[in-house]
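Here the complex is missing one protein chain, while the rest keep their positions.
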Amino acid sequence: MGIESENKEIEKNLRDIARNLLQEKKVDAILGYSKGTAPLSTSPIIIRHIDEVNKLIWNNLCYMNLAKYLVPRIPQLKSPKGEDLKIGIIAKGCVGRALIHLNVEKQLNLDNIKIIGISCNGIVNRKRIEREIGEKEIFEVSTSENNIMIKGKDFEKKFSFDEYINELCKVCKVKSPPKDSELEDIFIGESREMKSIDDDFSDLKEFESKSPEEKWQYIKELLEPCIRCYACREACPMCYCNLCFVDQNKPIWFGKTTDLSDIIIFHLVRAMHLAGRCVACGACSSVCPMGIDLNMITRKLEKLVKERFNFTSGLNSKFLPPMMAYNMEDDEEFMLEEN
Amino acid sequence: MTIQAEKEKKIKEWEPKIIAFLCNWCSYAGADLAGVSRIQYPPNIRVVRVPCSGRVNPYFIIKSLTDGWDGVVISGCHPGDCHYLTGNLVARRRFAILKELLEFFGIDPGRVNFMWVSAAEGERFAVLIRKATKIVKELGPNKKFEKKW
Partner (left out) sequence: MDQKILMKNEIGKLYIELAEEYNFYAPVINKGNLIYNKILNPDEIILDFYNSKIPPKEILFPKMETLFEYKTDGKNIEEIIERKDLDEYNIIFGIRPCDAQAFMLMENFFALGDIKDNLFLKKKENTVLIGIGCNIPKSTCFCTSVNGHPFKSDYLDIFMIDLGEKYLVEGISDKGKNMLEKLTWLSKSTKADIQKGEELSKKAEESFKTKLDVKDIEKILEQSFDHPIWTEISDICMGCGICSFLCPTCTCFDVIDENDQYNNRGRRIRIWDTCQFCLYTLHTSGHNPRDSSIERCRNRILHKFCYYPKNYDMLGCVGCGRCIQLCPVNNDLRKIIEKVNKIKEEEKVNA
């Protein structure tokens, strides 16, 4: 089946399931994606009435991680009386991982959540395509066979699907939400229980073999355009702190300016806070207005916890994330020792 | 070189400034023992006493580097000997993550060093501080986070 027909099939099933859930009052609202009005965009949507179900779509531009809307910091999903709504959430693999991990961190009340799992075959790298199209206006985006077709004002361009999806999607091993005993779910397509993933992180080998100076130059060039809009932080389902570390001002730890050192510190500390928690959904890179691709950092975070603690976030509710635990037998090869 | 010229050269030669977070029960006592036993070690470290290595927030380490410190040393009790039972185990995981991430971002890994020193290991403390100072001195001054005004 081509990508387009797969998507259409998933979309049809999605709408049927959403309709059933709303009809049988099993959920109060459905959280999904709807068609975007700007090029290369889709818009998350909260559907409360059954006649709006046809607004739900599924395609390769659904880059937002919907689990963000379920964390306690976002109070939208409450009834007028202030009670939690029962939500049906449309979950591709990384959204499912985020939900499981949020459950482990006790941020969700799972009784109110039903996961509609779907198998995702990759999200289009919208910032890369925008950069390559340059100063031309894009009107229509579609997928056909193995290509992404971009139609715009006076031009048409084809991109290879396998090459122009997000870097994280290229190496993704969790395409549909992992099955977990604590989550009640309805699946379309496949779902399987996963204890761990098989990944050799060969895409990081080249970067890790660089000298510290080269790495610093690369990171500097990568992060320089940052304007500190915090879209990456807001799009990330794991960034749910009531007071983010950059906003602390009694005392001020790290600057909020756009000085290069402040920018690098922000991304370094944010990466540190996401060690063992990041689910590699790529939303941070997809929403960045300046087109900064944080995939390297994300991959490093996954590699770090896999190699040191044999842990991958969001696969199973039973395993504790590494930063919430400790072990006498941890590796300590980095410690300074007498010769 | 005359004695005067040698003296001047020593004064002008750059010496790294290293901040050391020492846990109160083991490492600080170990450092104290080194002092009492008159064991010589480089005077580059400035000590901050913390109750446990687990108290050391990674922010302290990063803020030290951004403020211009050339090196950071964190020292705690050996695993299993922590006065608060598990503080140093928690800290060890934090240090592992931080060290790998600092290395990934291109900040010389030799600038931040961790060690276990118990209260009876005065000589070991001096040896490790000598080693850490040597590593940091070879890396040169920390100019990466300098803000241009």
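Letters A and B mark the chains in the order given here, with residues in each chain numbered from 1 onward.
The rule is short, and it goes like this: contacts are C-beta pairs under 8 Å (C-beta built on N, C-alpha and C of every residue); 3 or more make two chains touch, one makes a residue touch a chain.
Note that the structure is a prediction, hence the values are computed from the model and not measured.
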Notebook entry, point to check: Of A:50, A:110, A:231 or A:335, which residue touches the hidden chain?
Noted result: A:231
Margin query: Can you tell me which of A:257, A:310 or A:327 touches the chain that was removed from the display?
Written below: A:257
Note to self: Among A:64, A:194 or A:336, exactly one should touch the missing chain; which is it?
What the structure shows: A:64
Note to self: Just checking the interface: what residues of chain B touch the absent partner chain?
What the structure shows: 67-68, 147, 149
Notebook entry, point to check: What residues on chain A make contact with the chain left out of this view?
Noted result: 36-39, 41-46, 64, 68-69, 73-76, 131, 135, 137, 139, 153, 221, 224-225, 227-231, 233-235, 243, 247, 252, 255-259, 286-287, 289-291
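As a working rule, only the chains that are shown with their structure count from here on.
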Next item on the list: Indicate the whole-number Å distance between the mean C-alpha point of chain A and the mean C-alpha point of chain B.
Entry: 38
Notebook entry, point to check: Once bound in the complex, which stretches of chain A touch chain B?
Noted result: 208, 212-219, 245, 253-254, 259, 261, 264-265, 268-269, 271-272, 275-276, 297, 300, 304, 308, 322-323, 325-328, 330-332, 334-339
Item checked: Residue ranges of chain B in contact with chain A within the complex -> 58-59, 62-63, 66, 79-80, 86, 89-90, 92-109, 113-116, 124, 127-128, 131-132, 144-148
